[in-house]
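For this view, one protein chain was removed and the others were kept in their places.
This part shows chain A:
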Amino acid sequence: MTIEARPGTPLKRGGGRPSRRGGTVLATHRWILTPWLFLLPGLTVIVLMVMVPFANTLGLAFTDSTLLRQGQYVGWENFHRMFADERFTTALLNSTLYTVCVVPCMVVLPLILATLVSGAGRLSGFFRTTMYLPVVMSPVVVGLIWTNMLDKRGLVNALFDTLHLVTEPVPFLSDRWLLLFSAMFVTVWTGLGYYMVIYLAALANIDQSLYDAAAMDGAGVVRTFLNVTVPGVRSTMTLIAVLSSVAAFRVFGEIYVLTGGTGGVGGGDLTMTMLIQREGTGLQARTGYAGAISLFMFVVLGALLLVQLAVQRRQRSS
C-alpha cells in the first residue's frame, strides 16, 4: 500500500475518511508540525546567530553606542564619518582590488588544474592530494610560513640574492602594494585546492561523448577546453565566482598575519574587515561606527551577489 502525502491533504491511513475524533486531529497537527520540527534546530541557530546579530548591527549602525555605553540614535552620522575617514577609503580600495585580482584567478586556475589532474593516471591522485594540502592547513600557519618566506631576510629574498636578481631585498612585507599582492598570492595558493575539488565534481558530469566528438572533429587541447570543458562547468564557474568574491572582499587572515596584525606600514594595507575589527573590538570599541561599516560592507556584497546571479540567469536563459 502506498501512503501518499500532498500539501494541503491530511495523511490518510488505510484510505478511510478522516475521523472527526481527537486522535486524527492530533495526527493532522503532527503532520503540519513535522517539517517545522525538522527545521527547528537549524532555524534556531540561524535566528540566534545570524538574524538577531544582523538586526542588532542594523540598529547599532544608527547610534553612537560603544561597547560599554548604550548610545543614542544619531541618524546617518556614522556614515558621514565613514566616508570622511581616510582609513575607510584605503580599506575599501584594498578590499575591492583584492576581489578584482583574486576572483579571476580563483575561477580560472583551479579549473585548469582540475582538468590536468582529472584523469585516472597514476600521478593524478598524488597531485590532487598535494594541491589540496594548503586547504587543510591552518590560515595562521600558512601566514607564518609565507611571512618567513617573504621576509627581508627570508627564503625568497635569499634565493633572489643567490641568483643575483636583486641588489637590495624586495620589500614584500613593508611596501604597501607588494604586501597586498603577496597576500593575494597566499589566498590563491591556499584556495586553489578547494575550488579544484569543486571543479573535479563538475568535470565528472560532462558527457564523455562530447570530448570524443571534439576529438573526431580534430579539436586540439585548447579548443576542447574552451568549447567543451568551459561550457560544461559554466554554472560551477559562476558559483565559484560568487563564493570567492565574497571571501576576497572579506579578506582578513592573510593580511593580518603578513602585517603582524598592524595593517601594514602607515595602515596602507587595511581591509574592510580589519577596519571593522579595529573599531568594533577592545574596551573603547565604537560599536555604532563598526556597525555602520559592517552594514556598508553587507550592501556592497549583496549588490555583488545580485549582479552575479543576474549574469547566471542570463547565461541559463541563453
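We adopt the following convention: a contact is a pair of C-beta atoms (placed from the backbone, for glycine too) under 8 Å apart; a residue touches a chain by one contact, two chains touch by 3 or more; residues count from 1.
Please note the rule applied: contacts and distances are computed from a predicted model.
The unshown chain of the complex is recorded in UniProt as "Solute-binding protein of ABC transporter system", chosen from "Copper chaperone NosL", "NADH-quinone oxidoreductase subunit N", "TonB-dependent receptor" or "Solute-binding protein of ABC transporter system". Residue A:Thr259 is the one among A:Thr259, A:Thr273 or A:Gln308 that touches the chain not shown.
Residue-level contact of chain A with the missing chain is found at 64, 66-69, 86, 152, 171, 173-175, 259-260, 262-267, 278-279, 281-286.
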